[in-house]
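Have a look at this one.
Only one protein chain is missing from this complex, and each of the others stays in its spot.
Then we have chain A:
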């Protein structure tokens, strides 16, 4: 196991990633603070004292996290940086786990704390200037945790993009997702058309999920949920590991 996972090496790697990228992370947080400040100010000027923070947190959390995940392996985007990164005495599994750790656990905790502090300061300023009470950011809100759950799955796709694309990982990942969605829709429409051919001829109403359930005992919705919540992320992490393993300069 020492060849693949060693806690000391892993913690050294996480320390290296955090310390060498701290400046970039602070710049991203600074930019996000600007966006949050802008949207919150507009909302406060419109006297929206409630329901601002949770959607604002959810959207900025998701966007920032996916940008961060896309840039996780940015050392591999630059030839000179990739020499140092790939010859660093750590395993590929540690390269994967370190980035997973940073883009999930560290990021989630940091962002929640950061947003909580930012929202508290913004509320205090807004209350001072408008003489109204603004609703505090509720960390326990179900939308907050649902967003985090979705992020944990979606970030795996962006992490895979970060390890796969040699240039522009964020736009290329988005483009790939777009193309993959179109292909999936076309396949679904094709299947649907094939199944419904006879039925359409006979003018019978057709519903693919209920047809699959009736005919083959396949619960389409359940399968989709299992694939999304339990299979997609581990699959992407595994492929990310393979991509790191086969990475050359």
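Methods note: contacts are C-beta pairs under 8 Å (C-beta built on N, C-alpha and C of every residue); 3 or more make two chains touch, one makes a residue touch a chain; residues count from 1.
The working rule: contacts and distances are computed from a predicted model.
Participant: Using the UniProt record as the reference, specify the protein name of the hidden chain from among "Heme exporter protein C", "ABC transporter ATP-binding protein", "Siroheme decarboxylase NirG subunit" or "Glycosyltransferase family 2 protein".
Facilitator: UniProt protein name of the non-displayed chain: "ABC transporter ATP-binding protein".
Participant: For the chain left out of this view, which of A:42, A:84, A:117 or A:231 touches it?
Facilitator: Reading the full complex, the residue touching the unseen chain is A:84.
Participant: May I ask you to list the residues on chain A that touch the chain which is not drawn?
Facilitator: Touch with the absent chain occurs at residues 2-3, 6, 9, 12, 15-16, 19-20, 23, 78-84, 86-92, 94, 246, 248-249.
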